[in-house]
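Left out: one protein chain. Kept in place: all the others.
Coming up: chain A.
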């Protein structure tokens, strides 16, 4: 029996929506009890028949202890582009970022669209990674939007959700059938709300900045159009649906209405859309090129408010490794995406330091809500939950140096950025997988 006692912890409990100082006991990889401050441990252990020598004591020194982050939508570039990110490097990056569960994207080459390729992913992930890996599978074969994948077999093989990632299924007949079929199996569908016609070829959000830079732009309305379409299909099919990224103010009323009407819909947002805006692209800095493109400041603020109010449920890193070659190109030609596993928490803490969110709400969006949406029992600080934990100092300042990242690709928009708060240790089922030196 392995027993760990986390003492002097500032416990961040998203389920109860509060934080408190206390101690956390984990036994055999699960949280067993939470004790208040000033507990007399010797007597407590005696009454529970635990010998004090067998207990590993981790003094948290009044730092924050929170449920480990559950990150939906991480791109690990196996198979296809292992030089950009492998399961090993992604796992190390996740551990260093306090992410204890990676929910991986199927937009690899080839796409993860068969039980066989999913098994490959599971095998690679289990062999290489220090953190939990849960794979998602493509919703249509080759992510081409024509034929649905073997959703049943893929679920049996361990797919936790189905998504064509940033490929929008343009044929609504195909999409509605896939949604209907998925509903019968209770499968979660994750989609990218974006009108494909309007956004074709665009790499920035339309507006003054796009016009000044002369870059092909998409109206923020394209997101709302995509979401409206998907909501109509949900009304028709009753499927379980998650919008990967809602990033514009214009899409929020539609989302609110759909939730009010009782549709089984949730929404996420990437950390980049919460902490950066279109102006950060500045002189064509391609590390800021993400999909959908960064938005206006008003959109960023509206989305933060929606997150605080619970309209947007989940924050994701949308970790997308790209090598230097695919980024060192003219802006239009450069690849989209940014690595974010290791910057997710420090960047998210900007929202706390700016007074937008409190820590329990933040960890609701980072851990509890994604876990619930996927039907996982992690993301909580409650007895019975896995001891997937992140210990962090929310206040320590540092300047991010991308050379220090564990990811194989270092395409972060935060290089050189001043950040506040960093991970001290990460535990998966009670086992330390990362400790800051």
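The definition used in the following text is that contacts are C-beta pairs under 8 Å (C-beta built on N, C-alpha and C of every residue); 3 or more make two chains touch, one makes a residue touch a chain; residues count from 1.
Operating definition for what follows: contacts and distances are computed from a predicted model.
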Q. Absent chain per UniProt: "Alpha-D-ribose 1-methylphosphonate 5-phosphate C-P lyase", "Amino acid ABC transporter ATP-binding protein", "3-oxoacyl-[acyl-carrier-protein] synthase 2" or "Aspartate carbamoyltransferase"?
A. "Aspartate carbamoyltransferase"
Q: Tell me which residue among A:5, A:160 or A:210 touches the hidden chain in the full complex.
A: A:210
Q | Chain not shown: contacting residue from A:46, A:328 or A:353 | A | A:328
Q. Taking the full complex into account, what residues of chain A touch the chain not shown?
A. 201, 206-208, 210-215, 217, 219, 283-284, 325, 328-333
